[in-house]
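Have a look at the structure that comes next, please.
Note that one protein chain of the assembly has been removed; the remaining protein chains are unaltered in position.
Entry: chain A
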Amino acid sequence: MSETADRVKKIVVEHLGVEAEKVTEDASFIDDLGADSLDIVELVMAFEEEFGVEIPDDAAEKIATVKDAIDYIDSKQ
């Protein structure tokens, strides 16, 4: 697993209060991890802080799964 993936998953576990095993790369924030739209806004903010990247609203709207987040962050680093 990439270093980005590890850090993303850690943030997801912390923010959504879900078990680490549930945070697979295919997991959908809303359908599988119990997030609502505001939780995703908060997660995106946490990713921005953690990785020092900026994720504009139109990009954030396309982040539906854990893998989407990891790929976006990797593409900006």
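Here, a contact is a pair of C-beta atoms (placed from the backbone, for glycine too) under 8 Å apart; a residue touches a chain by one contact, two chains touch by 3 or more; residues count from 1.
Quick note on the criterion: contacts and distances are computed from a predicted model.
Colleague: The hidden chain: which UniProt name fits, "ABC transporter ATP-binding protein", "histidine kinase", "NADH-quinone oxidoreductase subunit H" or "3-oxoacyl-[acyl-carrier-protein] synthase 2"?
Modeller: UniProt protein name of the non-displayed chain: "3-oxoacyl-[acyl-carrier-protein] synthase 2".
Colleague: Touching residues of chain A against the unshown chain: what are they?
Modeller: With respect to the unshown chain, the touching residues of chain A are 15-17, 34, 38-39, 41-42, 45, 49.
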